[in-house]
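Notes follow the structure.
What you see is part of a larger complex, with each chain still in position.
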Amino acid sequence: MFEALKRDGLARTGIYSKDSGESIETPSAIDADSFFPDLKEHEFSNIPLFANKKFVDKNSPEYKELIFIHPESENKGVFGDCLILSNWHTVLENPKYYVKMLLKMKGNHPSDTAWYTPACALPSNVATLINSGFDIFDYRAVDLKSAKGIFCTSDGEFLAEEWFDKGLCRCSGCENKNLFEHNRNALDTEIETVKNFLKDGHLRELLERRCRNSASQVSILRLFDMSYDFIEPRVAIARSTRLYANSGESLKRPEVKRFVERVIERFVPSRTDTAVLIPCSAKKPYSSSQSHMKFQSAIQNRAHEIIITSPLGIVPRELERMYPAGHYDVPVTGYWDGEERAFITDAIARYFEKNRYEKVFVHLDGDSFEIAKAALERSNTDYECTATDKLTSSESLKKLESALKYGRKKGPNLIKGTLSYQFGFDADTSKLQLKGKFMREKVLMGKKQVFSIDTGTGLMRPTFEGWDLIESGYRVYIDNFIPQGDILAPGVLNCDPDIREGDEVFVVGEGAVATGRAAMGAAEMCSSKRGVAVRVRKVKKL
Amino acid sequence: MISQKIEKPLACWKSKETYSGEVLDCLTVIFKSGGCSWNRCTMCGYKNERYHKMPAEELSTRIKQQVSWVLSEFKPDSYQMVKIFTSGSFFDTDEVPPGARDSIGEAFKGKIVIAESRTEYVKEDIISDFLAIVDDNSHKNPLYVAMGLETTNDYIREKCIDKGHTFEDFKNAVSQGRKAGAGIKTYLMMKPPFLTESEALLDMQKSLKECAPYSDMISMNLCTVQNRTDVERLWKQRAYRPPYLWSALKVLIEADVHVMCDPVGGGKRRGPHNCGKCDMEIVDAIREFSLNVDKELLRVYFERGCKCKNEWEFILKEEKPFCMPLTE
């Protein structure tokens, strides 16, 4: 029996329990011979990964506690099963097939199955394996390294003669000069490390380090990122933690791409007469920074403020608190690399192709200035530059202020901006008002509260009245029962495919409606047999 | 083009062989023929080594030209034994027309002839006829029929080699050959694909025991990765590793009967190999053993070991059908 707990992309923590009652917290390495005693009984049962369907169908072994799976097989586990993906170690150096086969199989099997991959895990690659959705590993690969005199760490594999017993590790194995013990320790501790990063919401950051252990791991990460349509639905809509964009791959994170896509595809700006492009700040939200206070007092709401930043491209002022716009950190050198330039130029150009502003003021310098100009030219947008020298110099600010002198005053509409971004629905917000202190706002219609704002993530939390305004999308359909607490996955009949873990959802049933937050993505919500689907906030009987 | 292409065998070379305690000069000839009628074995590299389809008469002529070439290139009195291979079965009449077979018999009359065939072509009448041609009473057993049994395990033979016959078929063929008065040479294959190192090793040891009663000579082939074979495809997909030389050593040392073994490609990535450091000395020892039938040297190398022997022992224990091959 397997139950997934914390999920992130394909990765997850979970609990796998055998019928005997024995159970492990996953991800975890097991001693396969004792944990799955039946496994070694099937002689002559090898089936290579690239074997064709006929060969596979003819020769597939039937294990007692495991389901044999294969890219070409129709053999499928059901909820709670443990699946064994044999011989996966033979594609570890073959990123193209690694990703292709894996995504095919992940698509073919229910997500709440435990995945065991034998003889693959090393301290240097197990982060990638866990990120690929594997849950159970064994010690075969590290034991083999021990037999070969190889010292394993999370940084790679090294000749034991030169690296073992040289002070690089102080585990019990190293104290005892027992390489076998060290290598198993190294695998176990690395799995725990990955597990903790996963629970902490920083698996991606860890991966962006660990993947450097080999070219193929880098390629695997990049290929996963290119499989955006497959991965993105599995990534929560927000994290409570910061997003550290510390490598080139950060630009390709599903969260980053999703943000850019939604700003272009969903977001409805407060105004499209005049925009002003300004730089980001290290402090988040931007408007709490000294530089933005200066910009804002020069702009005086006479233009739509759009922040140009890496890796997010463009952040309209309305969305500055939305995850990850209010939550990212990025190394700054002043130099924007070619990929950042290309990615951000494209984002800006697409935004201005969709939203035809009459005039855009560019208050940027250095590389971001060049990027913005190129993008505005590409999108045939009329623009004017307002900066001289340092952007926050009084001269620059004066120039900015006087350029906007005749602009109409109209502040950013946080409500419309957030709702359109979050729900993909252009709600009528004319009767709504934002009340309350900065970072503690509520949205009222008359005296009725329609939304609160989750200041941790920037998401709006609709009340029942709020849901009346969002006419479609983000619905979870349940059977005819009155929820007595959270809604479990088996209780979900159907749901909107746009729903991601962490999204605000509206639960609709014959007997009741409820507000709440999705605890899993749409696909899992519709197919899982276990686990909370929606954390319910309020229920209303019909 | 006006020049006539010279017809030559696919390969032809001389070597030493042990026979009844004596070391003989032996000529090995691989004739180009009409090609194997089965042509499906996973490790076979001769699938494409055949004449295009042609009338039997022309085929016969071409093979006879190959015989002439052999006779002119290798002095008949420089060897006492001949091993005849085709890219299929020497006794398959479609592959080697009777006329051609007869001239080959004539050419090697008086030698000890070993001719290879699939089991289904080993028929008493054909063998008797050929024996009659070869035999000039110089030798007690002038003809041996060689068959690739590969393994006595029908399941392995079918799944891993796709050989198309059974151990029973082999036994029948043996009885046909014996009735015709020929001796029997059996080829076994060490580590076809889809087997772990230990499955391969145990299968070889079992096969040796089980085929011994039916065999006058046994030769163990160590699987190599030939161009354009199924095995090569698997190897490139990292799904196949040739056997360790340690496994070969172990089999040879522990065998109750004498087993001949020529570790072709030994020490190369595509052939049976260990770590690269200890390979060549073991290959040489195995070659020497085939001649001198003395296990002492084998034992010396086996016991001396190498860093990689640890790895091999681990592989024997831990390589399983669901995680193989563990090494390259």
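Labels for the chains are A and B, by order of writing; each one numbers its residues from 1.
Here is the rule we go by: a contact is a pair of C-beta atoms (placed from the backbone, for glycine too) under 8 Å apart; a residue touches a chain by one contact, two chains touch by 3 or more.
The model shown is predicted, which means the values in this text are computed figures rather than measured ones.
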Protein chain stoichiometry for the whole structure, using the labels that appear: A x2, B x2
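One rule holds for everything that comes next: only the chains that are shown with their structure count from here on.
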Chain A and chain B: spacing of chain centres that average the CA atoms, whole Å: 58
List of chain A residues in touch with chain B within their complex: 39-40, 42-51, 59, 61, 84, 86-87, 89-91, 93-94, 118-119, 140, 143-144, 147-149
Chain B residues touching chain A - in the complex, by the definition given at the top: 155-156, 159-160, 194-196, 199, 234, 237-240, 307-308, 310-311, 313-315, 318, 320-324, 326-327
